[in-house]
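Mind looking over this structure? Questions follow.
Removed from the display is one protein chain of the complex; every other protein chain stays in position.
For reference, chains read A and B in written order, and residue numbers begin at 1 within each chain.
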Amino acid sequence: MGKFIAGKLLQYLIVIFLMLTLNFLLPRLMPGNPLVFLAGEDVGFMSSAEKEAILDKYGLNDSILEQYGAYIKNIFTGDFGYSYQQKRPISELLMERLPWTMLLTGLGLVLSTVIGVMFGAISAWRRGTRTDANLLTVFMFLSAMPSFWVGMILVSIFSAQLGWLPVFGAESAWSNYTGMDRLIDIGKHLILPLATLILISVTSTFMIMRYSMLNVLGEDYIMMAKAKGVKEKVIKYKHAMRNALLPVATVFMLSLGFTLGGATVIETVFAYPGVGRLMFESVLSRDYPLIQATFLIITFSVVIANFLADLIYPLLDPKVGSRNG
Amino acid sequence: MNTVLSVENLSTYFKTDKGIAKAVENVSFSLNKGEMLGLIGESGCGKTTVAQSILRLIEYPGKVVSGRVLLNGRDLIKASEKELSSMRWKEISVIPQSAMNALNPIFTIGDQIMESILLHENVSKREALQRTKTLLELVGIDGERWRSYPHEFSGGMKQRVAIAMALACNPKLVISDESTTGLDVLTQAQVIALIKSLQKKMDLSVILISHDLPMVTAICDKIAIMYAGNIVEWASTEDILKNPRHPYSQALLNASPDLSNPEKEVVSIPGSVPNLVDFPHSCRFHTRCPYAYDKCRQENPEFKEIKKGHYVACFLEEEGNHG
Partner (left out) sequence: MVNQKWKKYWQVLTSNNIGLFGLILLVIFLLIALLAPILAPFDPSARVGDPFMKPNSQFLLGTNDVGQDILSELLYGTRISLLIGVIAAFISILLGCLVGIISGYYGGKTDAFLMRLVDLVLVIPFLPLMILLAAFIGPSFWNIVLVISLISWASPARVIRSQVLTLKTKGYVEAAKSIGTNITVILGRHILPGVIPIALSQFVLAASHSILIEASLSFLGLGDPFTKSWGTILYYAQARGAFLTDAWIWWVLPPGLLITTLVIGFAFTGYSLEEILNPRLRKER
């Protein structure tokens, strides 16, 4: 098991290293003035002294290796650079936005997994019936809809037309709610983005769960349990469920990246103040350092979440759990 | 007579893309206490389907369409789910084909054996564990290994675990469905010897499904020969060996290498098993039978007792002009 974890860890470190390198090279290799990429499009309005200061800060006059070393060191000490457009250190901006993204995607992942697993299992248990066919069709359609569009339609219906829920943001501005009232306000703002995120990411779990449950149901040990006289409910939940969940756990990890990507778009639609929305804003204003930093932070989150999932996986699968003790 | 199991006119069909596959049609036989019956036939002839029909494990797209399966006088086909649960494993158990996959990978083997004991008997967990260890020892596995997961065992050991599990609740009847497939020859022989010795020791009735005719003739009291969904001949091992009546039985005996007479030519049966979908009304063996005549292509021969305890389905018996 130690070996399994170590292998995974190495893999993630390589991902991080590659993405850091890509981030480092992009502004320096793209044709055009690297200053624009490092400091944003406003450089045109800067005095030459200011430009010198920036060149100096990024060490653009040093050798590329020295620059690279300094860059890595900065990232690992939490220094993501400075947004010249927002006139604030980027790490500060990220810290402000990160909790909202974690709230949205964390809840979204958990709920869409639970819902997908439930319906996937039901679909498999009733294979060949109308219920199965209907569920399949519904979930196929869900996965075919563009995430942002689902969000827009939900806003049109529930906020603009019916007026039930707020249109955008994570909390009402200038309201100064406190305590319970604030929580309710946050909850109301969360419903639509969360629903959108669940709707668009639930299908992959559903499909995998259905397929994996079908496979498990065809296994001899399920028939054996039946022959032993084990009750159907116990077979479903005790014997089949955990086995069927194994592939779901693997896909769960893969879908992390997808969900976070989806969150980027959804946060944009709802002007939800998370990291994804920050990325969109930085794209709009061509604030390149900020684009890069948001990308890095999203990648880091995915990798860390993946790693956590890897740590949990052996608890589900004795084959991995007992390997090498 | 002390009949444990009696199967009467059992038919099981499968719905397939191409039509209804009559995988088992009109099968009848019975089994006495302490008897070992060998069920023999080519791959795909319906042996597993018979076993699963008896155990009532046939699921969609399959269905038992007719017949009775009397276990100690009670009809399993008609039994309610509740009755069935109480009879399963206590009265009838199975060592499945590919016992390798019969163990759930996420539970220890001890848990799986104990589960069946706890399910059917009113005993404490400790007692169940004690019995589990004894059972493991019985099949030649260290009792302390009950904590192991299936993947930590070799194929032969898993097979033994499956046997131990089948015996957990002292059943009266055990169905062993080719439970040695996938094992090397030596282990196969060991497992079969184990089943035989346990059968003697516990006075079990056993249905031994196999396509290894020499092995079956060596250890079974009676033999039923299946062809394309029918049992074509059922008799004592002695009668089958000395006086096989059905052309298929004769061919089968000729086809298997005779150890006592290695000079004898090995004949393989020409032709192949017919498609079971929409099978025409006829003797199912007629496409490969050297004696087939007009009647065989139009009617299905009845499964008849030609002599005490010797049943055959072939028109030649009725006409009395056996070749």
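Methods note: a contact is a pair of C-beta atoms (placed from the backbone, for glycine too) under 8 Å apart; a residue touches a chain by one contact, two chains touch by 3 or more.
Every value quoted in this text rests on a predicted model; they were computed, and no experiment measured them.
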Ask   = Relative to the complete complex, which of the depicted chains are touched by the chain excluded from display?
value = A
Note = Out of A:Ala227, A:Leu245 or A:Val269, only one touches the absent chain, namely A:Val269
Key: Contact partner of the left-out chain, one of A:Leu65, A:Ala144 or A:Met180   = A:Ala144
Note = Cross-chain touch to the chain not pictured, restricted to A:Ile5, A:Met152, A:Ala249 or A:Leu316, is A:Met152
Request  = Return the single residue from A:Ile5, A:Ile54, A:Met102 or A:Leu214 that touches the missing chain.
outcome  = A:Leu214
Query = Given the full complex, what residues of subunit A touch the hidden partner chain?
reply = 11-12, 14-15, 18-19, 23, 26-27, 30, 37, 127-128, 140-141, 143-150, 152-153, 155-156, 159-160, 167, 214, 218, 254, 256-258, 260-262, 264-265, 268-269, 276, 279-280, 283-284, 286, 288, 291-292, 294-295, 298-299, 302-303, 306
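Quick note on the criterion: only the chains that are shown with their structure count from here on.
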Request  = Quick one: report the Å distance separating subunit A from subunit B, using the average Cα coordinate of each chain.
outcome  = 54
Inquiry  = Help me check something: in the complex, which residues belonging to subunit B touch subunit A?
reply    = 52, 55, 57, 60, 84-90, 93-94, 96-99, 101-106, 115-116, 119-120, 149, 151-152, 165
Request  = Going by the contact rule at the top, pick out the subunit A residues touching subunit B in the complex.
outcome  = 128, 219-221, 223-231, 239, 242-243, 316-319, 322
